[in-house]
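Omission of a single protein chain aside, the complex is shown with its protein chains in their original locations.
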Amino acid sequence: MQGIPFQPEQASSIARSVDHLYFFITAVTLFFTIVIFSTIFYFMLKYRRRSPDERPKAIEGSLPLEVLWTAIPTLIVAAIFVWGSSLYFQNSEPPPGAMEIFVTGKQFMWKAEHPEGQREINELHVPLGRPVKLTMTSEDVIHDFFVPAFRVKKDVLPGRYTSMWFAPTKLGTFHLFCAQYCGAFHAGMIGSVIVVEPDEYERWLMGGVQGESMEAAGERLFRENGCITCHLSDGTGPAPSLLGLYGNTVHLTNGQTLIADDAYIRESILSPAAKVVNGYKPVMPAFQGQLSEEQILNLVAYIRSLGHPLDNAKGKQQEEGKK
Amino acid sequence: MSTATLEPRVQAPRNYLNAEYGWKSWLFTLDHKRIALLYMISITFFFMIGGFFAVLMRIHLIEPQGALVQPETYNKLFTLHGVIMIFFFLVPSIPTVLGNFLIPLMIGARDLAFPKLNLLSWYIYIVGGLFTLYSAIAGGVDTGWTFYTPYSSTYSNTQVTAVVVGVFINGFSSILTGLNFIVTIHKMRAPGLTWFRMPLFLWSIYATSIIMILGTPVLAISLFLLALEHLFHVGIFSPALGGDPLLFQHLFWFYSHPTVYIMILPAMGVVSEIIACFARKRIFGYKIVGFSSVAIAVLGFLVWGHHMFVTGQSVYAGLIFSFLSFLVAIPSAIKVFNWTSTLYKGSISYEAPMLYALGFIGLFTMGGLTGMFLASLATDVHLNGTYFIVAHFHYIMVGGAVMGYLGGIHFWWPKISGRKYPQGWAALAAAIIFIGFNLTFFPQFILGYLGMPRRYAFYPAEFQVLNVMSSAGASILGVGYLIPLIYFIWSMRYGPVAGANPWGAKGLEWQTSSPPPPENFTQIPVVTEEAYAYAAEEKTSRG
Amino acid sequence: MADTHSEHVQTKYAGLAHQFEDLAQQHDADTLGIWLFLVTEIMFFGGVFAAYAIFRWFYFAAFAGGSRLLDIRLGAINTVVLLGSSLTMALSVRSAQVGNRRALVLFLVLTMILGGAFLGVKAYEYHQKFVEHIVPSLDWAPEGEVLARLAPGGLDHAQLYFFFYFAMTGLHALHMIIGMGLLLWLVLRARKGSFTPDYFAPVEVVGLYWHFVDIVWIFLFPLLYLIGGRY
Partner (left out) sequence: MSEQIVPVKTYIVVFAGLIGLTLLTTWVAFIDLGAFNTVVALVIAFCKMLLVIFFFMHLRHSGGLVRVVLLAGFFWLALLISLTMTDYRTRSWTPAPDAWSTNAPPTHP
């Protein structure tokens, strides 16, 4: 034990900027606390009752003072609001080209799956300096993915995908906590985020038991569950082709349109009747309760990989840009 | 009617305490003062149970791996601590005890508008409390006082239904109390008592009642839906059929954020009364302090989404709620500045109630200012769900509301019991509570910033030092709370007789005898002066 | 209760509680009290309405499908019956105002009969849901034509619709039952002649409550029965 720590490690690209705001609010808090406390103590001594019959003169109030001490706090909180919100919006969208890892919360463990197929439990290996986007869901109750050293936190909800991102700036092992109460061993739903050099990360990805990649697993599930018999890639089957679906506009039977994203794909697997593509009949069986969240993620990864032309082009550009 | 009570301001032997005897005269009483005492006894009982759970939790957390109980038990401890302290102690505390006792006295009325409803509220409260106690005895409940779905509705196999029913029932006690207070303040004021002559305590109770009336039903309906879902496993809060867990959080916080103001607004009212009395000054900026109570009550309804910044709520909704949350800081700040200015050129004495009131201002200032960390989106992402939150709301609820409640009890105890309590002991208790409180909860701010999540039955070893400090503070705080209990009970028998107005305070409640007669005033008083007319010539006789 | 100090006022008016100065003050307080209570009821039902609004927007097709399974004629008839009971309730209050005791009792009883008719129709509708196996959780196994009509919107979401149907109409029916109890109490008091043109606040208060329950139904009818139209 090295005495009392006062600050958590700053190990992500945003940690420092969040801390700056934190220190600013701390300074404001200290300033006003000291002003109020010392004023009270000063008045307490200066105006203490000197005789029992003392009758001070009445002071009704002062409009200029009221305006002043309405205006000053208003300005200060307005500044903090703008600062905090802009920082939050900056931090809420991952930079383009962020690598993606899928996280599933389950009473009482964290399961992570890298697109290449590497899986881990209660650990998350990430490369130093590279933005990482987590797409997260829960198999049961609400959890929360919290890495104090990165100053990031996001609830992990059942039936929905939430996402967050960070770019680690420090090598080492950092706490991963569940910060949303989730049941008996909530306190045990902890793990570590392990930040390693990028080449070590590549080695780690290759090492160990090399499973199939998420896309491959998704493709296998696509075959095993019979999806492939209807979703023919040339569009001649009883179900729409999934080629070029992801990220593109879908026209539904009820006249609405939407952009095919993770949530839509997930919903269409679990309750296909909710949003039926125009020109098709609601004949697909529902897979609610038959697939685990991880299997659904694999399917989503596969359907994503069928991609849409524009997206692939962009991906290639990025690949080339990197080279 | 005895002739003695027809003469005003005579220390009448007959008062509300000795007018009748026997348990029936208490359990079937319609006298608001006796009902206030029924509430005082019941909430003290629940406070001690809730406090006992808190002590067990703090002992448990002395060691990183947990020193006392299994994690399941720890989860039940913090759940029951939260449920009991919030719904059965803090929400009813000042309104039902001091509000019940004082509203008719302060407005010069014989009773509240609906005395039977008032007694009914107490019985509803007791029934709700019994359900909660039953759930504690029959195995406990482990959902946290926030009852978040789908854990509470689908996954928890503890006594969720019993405790939800208990809180649901208790909600109606709150609703009926608020309704009673609003009607009373509107319709029963003595001649001459205009809105701007009312003591600020009444303004704050009025604002509190608005929240009780408009917020509590939403809690009731969300708990009703939760119970349906828990029993039938079909529903709108669990994603199995396409429901949304966040909907429960919206409905829950629509009540439960304003609830914070149910707890703190009455305390603010109490503090206004005490400061005016012991500084012998009219409250600086009376109207602004009064209006700020109402402003807090209204704005308090617009900010609930700040509990949900990291829950998957839309970022744009987060933006709106963050903005509104900052707005509510402003009337709170205005109040603090006005109280401080009231001391300026006053004649300040330091009896026990004043110490509690000053302690309130200090702790509330810190609690309020640390709220800015949580209203600000970027910092809230880091601090949400950690001990920082725990520390922040305990500064508001314990440092604020409980200090206010204790201050109020110390201030009006001579009126309630007719006796004085030992000032030295009271001052000592105030000091112990102030020190113990800060030692308990200040380290938790640091713990939260370091990243220790709340509701953890065990924790990484690096957090131990701060946890031990917090537990040490809790033991001091516990002692601090026991001392007043002892000397108040002592004073009922051995305390010197207080007289009608021991503090030389203004306000109608001090014009009648202590303890007041059952009908409060032998003649309905006529109000001719402003509130807190301390500067004017002394009119009241000092007992 | 031994309210010794209230003797002096009790001799003045029957029905005046000791804490009030006069009947006008008491009447004002009673009226304000019941309106405040109705506001709490608005918020109480409001919570369900808010939840309903969100899911109806999420799963419109399922809600429309569920809605079209309800019997619109029964819904409309029940609306008329309940509006009729509101009329008789309003006439009860008027009879109390003018001091017509026989008319008061008659209209109160009529209100109860119409309320009972409403609940009877409602019970029949509930029974139909069990016959069709579209009671969420308890008896959920739609088949045949019912299944075919619900399937396009998704069966899970249709189940949510029926959850709302039962929760909302159930809460409403519970309020009706409480109202019927209050009406019975009024009838008993009215027959004893407790109400006079000076003192009829209980009739008025129960009346306001009854009208409120009627208003809830006025909104439930289009929200539950008329979603998505019948064309």
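Observations on the structure shown:
By written order: A, B and C. Residues from 1 in each chain.
Here is the rule we use: a contact is a pair of C-beta atoms (placed from the backbone, for glycine too) under 8 Å apart; a residue touches a chain by one contact, two chains touch by 3 or more.
Just so it is clear, the model here is predicted, and its values are computed rather than measured.
In the complete complex, the residue from C:L32, C:V121 or C:L147 that touches the missing chain is C:L32. Here one chain is not drawn; of A:P8, A:P56, A:P73 or A:P94, the residue touching it is A:P94. The chain not shown here touches chain B at positions 186, 210, 214, 218, 246-247, 250-251, 254, 301-302, 304-305, 308, 313-317, 320-321. Taking the complete complex into account, residues 23-24, 27, 31-32, 35-36, 38-39, 42-43, 46-47, 49-50, 53-54, 57, 72, 76, 79-80, 83-84, 86-87, 89-91, 94, 97-98, 197-198, 207-208, 211-212, 214-215, 218-219, 221-223, 225-231 of chain C touch the chain not shown.
Following the convention adopted for this analysis, only the chains that are shown with their structure count from here on.
Note on interfaces A-B and B-C: more C-beta pairs are in contact across A-B. Chain-level centrality, scored on Cα centres against the all-protein Cα centre, points to B. In whole angstrom, the spacing between the mean C-alpha positions of chain A and chain C is 45. Chain B and chain C have CA centres that are 35 Å apart.
Along chain C, residues 59, 154, 156-157 each make contact with two or more other chains. Shown for chain A are the residues that touch two or more other chains, namely 271, 274, 288.
Residue ranges on chain A touching chain C, taken from their complex, read 254, 271, 273-274, 276, 282, 286, 288. Partner chain B is touched in their complex by these residues of chain C: 1-5, 7-8, 17-21, 25, 28-29, 32-33, 36-37, 39-48, 50-51, 54-55, 58-59, 136-138, 140, 154, 156-157, 159-160, 163-164, 167, 171. If you check the complex, the residues on chain B that touch chain A are 71-72, 75, 142, 144, 146, 148, 150-151, 154-156, 238-240, 242, 245-246, 279-282, 284-288, 310-312, 315, 318-319, 322-323, 326-327, 329-330, 333-334, 336-338, 340-341, 343-350, 358, 361-362, 365-366, 369-370, 372-373, 375-382, 384-386, 446, 449-451, 453-462, 464-466, 533-536, 538.
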